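What you see is the complex with one protein chain gone and the rest in place.
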Amino acid sequence: MTPEENFAKLGLTLPPAPIAKGVYKPLLIDGKHCYVSGHGPYLPDGTNITGKVGVDLHAEEAKHAAQQVGLAILATLREGLGSLNKVKKVIKTLGMVNAVPDYENHPYVINGCSELFAKVWGHDKGIGVRSAVGMGSLPSNIAVEIEVLFELE
Amino acid sequence: MTPEENFAKLGLTLPPAPIAKGVYKPLLIDGKHCYVSGHGPYLPDGTNITGKVGVDLHAEEAKHAAQQVGLAILATLREGLGSLNKVKKVIKTLGMVNAVPDYENHPYVINGCSELFAKVWGHDKGIGVRSAVGMGSLPSNIAVEIEVLFELE
Partner (left out) sequence: MTPEENFAKLGLTLPPAPIAKGVYKPLLIDGKHCYVSGHGPYLPDGTNITGKVGVDLHAEEAKHAAQQVGLAILATLREGLGSLNKVKKVIKTLGMVNAVPDYENHPYVINGCSELFAKVWGHDKGIGVRSAVGMGSLPSNIAVEIEVLFELE
């Protein structure tokens, strides 16, 4: 099964690839590496899932937001590379949760993105290293922001 | 136009290259890559621009602080590499804003650094991937901290 076939099986809908809202590129290819900018939980209607995790969103809602970030990243990959099949594996993820100061369940939240990638690229190649941490604030009060380093085929 | 010529045209003044205040190197060369440590908004007089963005600094002041971080990074590059011309392009920027919990304009702030790099290395090579996020706190209460990965010529 290819990553595109794996994704199709999930029955999930990709949002459009988000437009950069600052002076940056959504992704950058550096040899066999593909760096992806921090993405938010971008929805098909062009809005983002917002709010502080731990007060505005509970853990399940925040995990769902992280999955939506993963979908936005897939949209950027497909737009920038032509196909998810161009990606060989996940190297590194930085998962940033817009959480209240006493929040403790960041790994559970970021699993929403990591489990999606594991389904698309498989349990070995779809899982890389990761930090899942709590930010003081995020742009436009988005609930989760994630940046990823992939290896290309 | 070379990066050094582009920079000269801007009429901006570089601070001295900041001295490391901990157990780290200001930059490290790894093959064709140059990693730069987190830099603050270091001024020619040896102080930093400090304060919480959203209460002590408004958006324009914070964007100016981010430009000053960019200048400090240029100073480190010139000291470590001899010339800005040794840098081929910007790969990745992590822009960290010392903001209040409800702050939302991090991308606007970090553009202060990214726009500077775009002027020095041009609109393609000077713009890479980026995350612009809000930290709970930063060393010595500096307003902005930025780390960058460059590719060398």
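All chains are identified by letter, namely A and B, in their written order; residue positions are counted from 1 within each chain.
The rule is simple: contacts are C-beta pairs under 8 Å (C-beta built on N, C-alpha and C of every residue); 3 or more make two chains touch, one makes a residue touch a chain.
Computed from a predicted model, the values in this text were never measured in an experiment.
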Which residue of B:53, B:96 or B:120 touches the chain not shown here: B:96
Omitted-chain contact residue, chosen from A:36, A:69, A:84 or A:99: A:99
Subunit A residues touching the omitted chain (full complex): 91-93, 97, 99-108, 110-111, 114-115, 118, 127-137, 151
For subunit B, residues in touch with the removed chain: 21-28, 30, 35-38, 52, 94, 96, 101, 134-141, 145, 147
